[in-house]
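Of the protein chains in this complex, one is absent; all others appear in place.
Here is subunit A:
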């Protein structure tokens, strides 16, 4: 029984690629540094979100209402002593000089809060000032009613009880959306160098002609090469699929009320999702770089090509596109399934199967096209 030429080509290309430090480094570094970078970004973000230091604002007329100022201070809102940073509008609380009189006569005591309410940066600060004042106002009301012998609960016509049904998982999904992009794109980045080397590289070092003159079909050649490059793509994919959840357990995500727990079956599911995608990524890259005359030329084309999956996933992510069709298509199908896995929602297995099938289908079509290309003297010899 003769060994299949596909297997021969696959094994040779894999051996060759594993000895290429540049290819191995490329696959590893993406899988390592991508998630690491994201972790760092999240670390800073969590720090900012859980910041509970004092809010420093300008307080005018504080002398009229020392009780209010004390109340503010108790809740972490203090008078500012340093100047405002440039580009930031001051937050100013002005207490009316008639404060005492209004309190004594049980009228609304006026306090003016002036700030740039559209400022993203100061929003939390303004919100905190507002809620402390509201809180103080409520206390005043209660006291006033009680003094008149009225049950303060009379003011509450409706008791709105808020149940936050956002699970920790769905908060995690929002957060992890960005990171998922890394897992999906890892199969596009990790095999890239190998794909270029075994196609444009083969042509550049003048070994393509001899290889094409051997007793194997171009189909067998293309499949052997595609599987080798896909193996590399998967290597990066598996690495980042394992690393990203691990890195997230090291982050203090519970501080912002997010829990990420990816059990092994989920990770295996993610890895399974990546398999058809790895084949598609490789097929696309081979298709482009077999047309290139040199390694450099192929690199240029492929870095442009990489924009496509990035744009698609980022587009879906940030434009919040919601359509069932997304579940069926290559790339977006895996993306949606990944989101469901993270959210802890039930997977749509039939949609998943269909998108995997379509992905493989497109990849096989592309590989057939490459095989046809390599049978054409125009492409091979650049006539």
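Keep in mind that, in the parts below, a contact is a pair of C-beta atoms (placed from the backbone, for glycine too) under 8 Å apart; a residue touches a chain by one contact, two chains touch by 3 or more; residues count from 1.
Simple rule for what comes next: contacts and distances are computed from a predicted model.
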Identity of the absent chain, which is to be given by its UniProt protein name, from "ABC transporter", "Phosphoribosylformylglycinamidine synthase subunit PurQ", "Iron-sulfur cluster-binding protein" or "Cytochrome C":
"ABC transporter"
Where the complex has a chain not shown, which of A:217, A:249, A:303 or A:323 is the residue touching it?
A:217
Among A:15, A:144, A:254 or A:293, residue touching the chain not depicted
A:15
May I ask you to list the residues on subunit A that touch the chain which is not drawn?
2-3, 5, 8, 12, 15-16, 19-20, 202, 204-207, 209-210, 212-217, 377, 380-381, 383
